[in-house]
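Right after this comes chain A.
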Amino acid sequence: MPAQAVTTAKLPGMKPILKIEDLVVEYRTREFGQRVTVAVNRLSLEVFPGEVFGFLGPNGAGKTTTVNVLLGFVPVTRGAAYIFNVNVRDPIARQRIGYLPELTYYYKFLTAEELLRFYARIFRIPRAEIGPRIDEVLKLVGLDTARKRPIKTYSKGMQQRIGLAQALINEPDLLILDEPTSGLDPIGRMNVREMIQRLKSKGKTVFFSSHELGEVETVCDRVAILHQGELKATGRVSDLVEKYKCNLEQAFLKVIGYEPGHE
Partner candidate 1 sequence: MPAPSLILALLFVVCFTLATWLQPWHQSWAGGRAQSDSLLGVVMGNSRQLFANHFFTKADVYFHSGYYPSVFDQAIGGAPHITAAKDAAAETDAEHGREQSEEAGFLGPPRDWIDRFSRNFYPSRHSHLDRPGEAREILPWLRIAADLDPHKVETYTVAAYWLREHLNRVDEAEQLLREGWRANPDSYEILFELGRVFDENRHDSQRARNVWELALGKWRQRSARNGEPDDFVLEQILTRLAQLEEREGHWEKALSYLEKLEAVSPKPEAIQQQINDLKKKVVSAPPANRSGAQQTGKP
Partner candidate 2 sequence: MNNALSVASIVIKELYRRKDFYVLFVLTAIITLLMGSLHFFNDDRIVRYLKEICLLLIWISALAIAVGTSARQIPAERENRTIFPLLAKPITRGQLIAGKFLGCWLACGLALIVFYFFFGVISVSREHQWAAASFFQALWLHWWMLGVVVAMTLLGSVVFAAPSSNGTICLLIILSILLLGRHLNKVAVQLAEPMSGVVSAVYFAVPHLELFDVRDLVVHNWDPINWLICVGATLYAAAYAIFFLFATWLVFRRQPLV
């Protein structure tokens, strides 16, 4: 079923900050006969500066694969993806992005400060700026008092926060978050929502995948709904809700063709 573009909300002349064109990602399994699994099938979408874009879909829809393509972890079979007009295969495309993975693991033998200093050097942040930047980011995520402790002593919540800190160290223009509230308690989720809104108010662009439709409805400007590797719908949250005459969750279920009682 072709994607249903509910609205294409963009200002005239505005170039997308993130552009995916006809993306196809196939995996070859290691079984005899080498069966091919299509993880993403002809996905095309655009994300514009300053918006919070939600990337939705059930498990196995292809969300994480798409994110992995954007970050260069997975090679593209066909099509292309661009960040700031630079092909994602080029490492420089990642100069102005911040990435928060779903599972946050960092070098356990390093302290928070050492980890951030390491990443800051990779972003080629000038030496004189690294110290103040680290201070700012650690204060923002509430890890200032634990900066000298090795990460192996951190709780899960603290590890999530250090993950956020490393995603923000380079003051990214585009933040890519993979299930940012996964495993967090309600306070943690609220903090993440507040952080996203704060970033938006600063003009940053946020692209995140999530299962938490309630949060998506709260913070996102536009969403894309993926199912079985194909884009099913994209557009403003309000337009989707209006079209299907229900809340986002029910609209989501309708778009992916889910009927209760039929698994």
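Here is how the candidates were picked: all candidates are chains of the complex that A comes from, given by their letters.
Couple of notes before you dig in:
Keep in mind that, in the parts below, contacts are C-beta pairs under 8 Å (C-beta built on N, C-alpha and C of every residue); 3 or more make two chains touch, one makes a residue touch a chain; residues count from 1.
Note that the structure is predicted; figures quoted are calculated from it, not measured.
One candidate from 1 or 2 touches chain A in this complex, that being 2. Chain A makes touch with candidate 2 in their complex at residues 27, 64-65, 68, 71-75, 91-95, 97, 99, 101, 103-110, 114, 118-119, 121-124, 163, 166-167, 176.
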